[in-house]
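If you scroll down you'll find the structure; I have some questions about it.
One protein chain is absent from this view; the other protein chains keep their places.
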Amino acid sequence: MMSQAKSANASKRPLTYQEVWGRIGIYTFLGLLALFFLLPLYVMLVTSFKSMDEVRLGLIFSLPQHFSLDAWVKAWTSACTGLDCTGLQVGFGNSVKILVPSVVFSILFGALNGYALSFWKVKGANVLFACLLLGSFVPYQVFIYPLVRFYAQTGIYGSLPAIVITHIIFGMPVMTLLFRNYYSGLPVELFKAARIDGAGFWKIFISIVLPMSVPIAIVAVIMQVTAIWNDFLLGLVFAGRDNLPMTVQLNNIVNTTTGERAYNVNMAATVLTSLVPLTVYLVSGRWFVRGIASGAVKG
Amino acid sequence: MGAELSRHVKRNLVAYIALLPMAIVVIFAYLGTMAWSVRLSFSSSKLLPRYDFVGADQYLTLFDTPRWLTSLGNLAVIAFFFLLICFLLGTLLAIFIDQNVRAESLFRTVFLYPYAMSFVVAGLIWQWILNPDLGIQHTMHGFGFTDFVLDWVVNSEMVLYAVILATVWHGAGLVMALILAGLRGVDTEIWRATRIDGIPAWRVYVSIVLPMLRPMIITSLVLLSISIVKMYDVVVAMTNGGPGTASEVPAKFIMDNLFERANIGLATAASTVMLVTVLLVMAPVIYSQYFRKSGRAS
Amino acid sequence: MSSVSLQNLEISYGNVAIVKSLDLTIQDGEFLVLLGPSGCGKSTLLSAIGGLVDVSGGRILFNDKDVTWADPKDRGIGMVFQSYALYPTMSVERNLSFGLRIAGIDRATIDKKVKWAAELLQITHLLDRKPSALSGGQRQRVAIGRALVRDADIFLFDEPLSNLDAKLRAELRLEIKKLHKTLKSTMIYVTHDQIEALTLADRIAVMKDGIIQQLDTPLNVYNKPANEFVGSFLGSPAMNKVEGQLVADGDRLVFTAGDFRLDASHYPFAQKVEGGRKAVLGLRPEHILPAKGDAQAIEGKVSLIEPMGSSILAWSNFDGVSLSHLVGQDDGCEADRTFPVTIDVQKASFFDVETGWRL
Partner (left out) sequence: MIGMKQMVAVSAIAIAAATGVAKAEEPLKAEVIHWWTSGGESAAIKVFADAFNAAGGEWVDNAVAGGSAARSAAINRIVGGDPSTAALFNTSRQYHEIIGEGLLNDIDEVATKNNWDKVLPEPIAKAVKVDGKYYAAPVNIHMPLWIWYSNAALSKAGVEKPPETMDEFFAALDKLKAAGITPLALGGQRWQENSLFSAMLTNVGGGELWKSVYGDKDEAAIRSPEFRKVIETFISLKPYVDQASPGRNWNDTTALLIKDEAGFQVMGDWAKGEFKQANKEIGKDYGCIPGLRPDSPYVLGGDVFVFPKTDDAEQVKAQQLLVETMTSPDVQVKFNNLKGSIPIRADVDMSSLDACAQLGMKIMSDPARQAPDASQMMEESVYGSVQDIVTELWNTPMTVDQAVERFEKALKG
């Protein structure tokens, strides 16, 4: 790219005056924006390491004078939801329980739909897909009541399957879009060759298409982990009492409006709750860009 | 024709079966609930659904409700600025990061991490930072700059921009990732050609590269638009619609009427209006972007 | 081994007819080339033969057995694609054996067949590699190998050499020809490259707009093009075309275009042609020969010469008609000079002005 060509030259000859200023400009721009983006995280972290006495001083940007992990311990082990004072740890387990099957199945369905849509001729499939895409613009709230009634009738209301199915339903538009676009970038000859080799629908999907989906699957995992882990509303409504996700507990801790607000515990709880998607981003951020570049959004 | 159709179905039977879950989801979960919600918008439902028919009463009430009209206006303002700023900022970030900078992955992570946080967190933390009693203004006053004013969250005139700030912080990284991915896919020969022609870099981006990234741009706009239409959590966490009704949004109006105010009829009328609006705005976009090209042979 | 018969075949996408009521019979062991410009429907037709595209009318018979709606895997075919279409996540060995494994064939047989195909194509040393680690030529060999191991009766080639450079293309062309000689299978080969068509084919089917224009041996297609399209599509340098009139001069027919005249009385007309008929003269450059003192020689003024290595292509003006013709390096043809030639009217073609069909 231009920049690479530029820097290749740069290594051979000294930078011109203009180029030096250009580099300074670039780093200043990126640096300032990085500060802006990091500000909230900074506030969350320093607050979570303060004691309540320090929080009451109201200096949210100052570093903690007495570094303390108490808020974190409290958020994890003993923050209360009503009479239940076991912190976020229970919700963490529940969130994982919801997350894993929801992510796996929503991605599998997305891949399957994308594959069937882009390689197989199914009459009316594109119309269905268009409806699905439009559906993704409708606020969740509209779906909740009928889904409650539906689950109630099938007898799975308030259970793990209910919340997993719900996540599959709401993840389907974007997941299908993602995989469909990725697959339309693959050569159709591959599919033809496999057909001649005698592979059927499932064999092609499992042996050829799925192994080629790694880049886009990473994008899908990142998006779904973020969406499902951060969900509060659906978890609260559908998961049932025994499976309430971590975000519901976070809400209970943060949104309790009586008594003094333990901002340090709130912030620790917030960071703790965001830890899973954050980790996923940190670990696989580079593949995210690569995955998208691999054709996820070629349209 | 009939025989041919059945032969076609038979040959592709497995594909039909495989798409069955999607068909069920679309027909029941999406179309079904939409139809149900449209139906209820013509009823007098309050806390629980009722299946009577009251004509367009709910719609008349809806468009006679100042808060709903405010919500729609706010959504338009948010949509415009959020899309514009998110897009410009995300694109600039991507272009700058693409200049072969050191610590590229660090910058990328910094700009992308807010997307991993929930909207609730985004709203809460920015509410806190912008709160005049606690955040930046308070700190500046502490330094002696007592004339410094940053009161967006408590100022009816500016509160929408506070919401936009928080959402831009949340979403700009996604645009950056998408555009960056697009830039990485641009043919190097294009850069060589423009250098030979002596075209300045900014011109190349504006006139040549960005038009090439059209699919990326559309996808990022579609993803951002989805979050605009559904915008709820961030507003609740940040301003709860206030001061007054200055930062109300349609999804919150629907939610409040659905649950807090036990007014399903009005809520479904509002969501029907949203649905039709989305349909009118998004259908052409979705069609031109994803369906214009004829399907491929298989 | 197998013969292929297409009867009244129709293929369409939506409302667009790609192939229109096509009849074609390919003999057992024949090498048939489908030749035509891109978009003429030849690849679609090949896909239909392979069962990869649903036909909208007509029948496909293999050895008199109706396979119109049979699954691709049940047709006994092997297919090679322009883009190689190798499975990127599998090694060469697994690429070759994939079909056999699906068919549930035992390990020993698979190994034997893979070994045989790999040796035949000289890719034994590549078996453990992934396709991404192969060169273009190697990939295409693997793709051919994948068709080979299937014991196919019919091989379908979809522009298999188009993505290769000229040298490799010639090399693999020869390889395919040898393969056909060894295997004696029926092969159907789609290309837009006339050299491939002429060198490989037993018969060539020239297609345009979903219709076969001519189906004949390479020599006949080249020398006696059935219409103007076939005449100009084949041959490099391209055929000269002159629009004019056939007029009766006594009992002879003479082609005239302005001052240009050519005696057509020795031309083997396929039908009775009356004088005064408008016609297009098709004349290949190599059929306009340097005159060696013949009485019938005509003189042209050379305007431009293009050296082509073994010979020279000259552009000359003959009585107001510009024609390209081949001359030898030593024939002393130079620009801005005159040069005498004779025209072999027996090897020329006349086409109807309206329909373009050969007269």
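As written, the chain order gives the labels A, B and C, with residue 1 at the start of each chain.
In this section, a residue touches a chain if its C-beta (ideal position, glycine included) is under 8 Å from a C-beta of that chain, and two chains touch if they have at least 3 such contacts.
All figures in this text were calculated on a predicted structure; none of them were measured in a lab.
Novice: Among the chains present in the display, which ones are touched by the chain that isn't there?
Specialist: Result for the missing chain's touching partners among shown chains: A, B.
Novice: Using the definition of touch stated at the top, determine which of A:Leu63, A:Ala152 or A:Val214 touches the missing chain.
Specialist: A:Ala152
Novice: Of the residues listed, B:Gly90, B:Pro114, B:Gly182 or B:Gly241, which one is in contact with the missing chain?
Specialist: B:Gly241
Novice: If the missing chain were put back, which residues of chain A would it touch?
Specialist: Within chain A, the residues touching the omitted chain are 80-84, 144-145, 148-149, 151-152, 155-161, 236-237, 240-241, 248, 251-261.
Novice: Please output the residues of chain B touching the missing chain, sorted low to high.
Specialist: Output for chain B: 46-48, 61, 64-67, 127, 131-133, 151, 153-156, 159, 239-246, 256-257, 259-263, 266.
Definition applied: only the chains that are shown with their structure count from here on.
Novice: Among the chains, which has its CA centre at the largest distance from chain B's?
Specialist: That would be chain C.
Novice: Which two chains have the most C-beta pairs in contact?
Specialist: Result: the chain pair A-B has the most contacts.
Novice: Chain A to chain B: how many Å between their CA centres?
Specialist: Computed from C-alpha means, the inter-chain centre distance equals 15 Å.
Novice: Just give me the whole-number Å value for how far the CA centre of chain B lies from that of chain C.
Specialist: 54
Novice: Touching at least two other chains at once: which residues of chain C meet that condition?
Specialist: Where chain C meets two or more other chains at a single residue, that happens at 47, 52, 54, 71.
Novice: Which residues does chain A have that touch at least 2 chains other than itself?
Specialist: If we look for residues of chain A contacting two or more partner chains, we find 121, 192.
Novice: If you look only at chain B, which of its residues touch chain A in the complex?
Specialist: Listed in rising order, the residues are 5, 8-9, 12, 14-16, 18-19, 21-23, 25-26, 28-34, 36-37, 49, 89, 92-93, 96-101, 105, 107-122, 124-126, 128-129, 133-135, 138-139, 142, 169, 173, 177-178, 180-186, 188, 191-192, 194-195, 201, 204, 214-216, 218-220, 223, 225-226, 229-230, 232-233, 250-251, 254-255, 258, 264, 267-268, 271, 274-275, 278-279, 282-283, 286-287, 289-291, 295-298.
Novice: Looking at the complex, which residues from chain B come into contact with chain C?
Specialist: So the residues of chain B in touch with chain C come to 4, 7-8, 11, 294, 297-298.
Novice: Within their complex, state which residues of chain A touch chain C.
Specialist: 121, 187, 189-190, 192-199, 203, 207-208, 211-212
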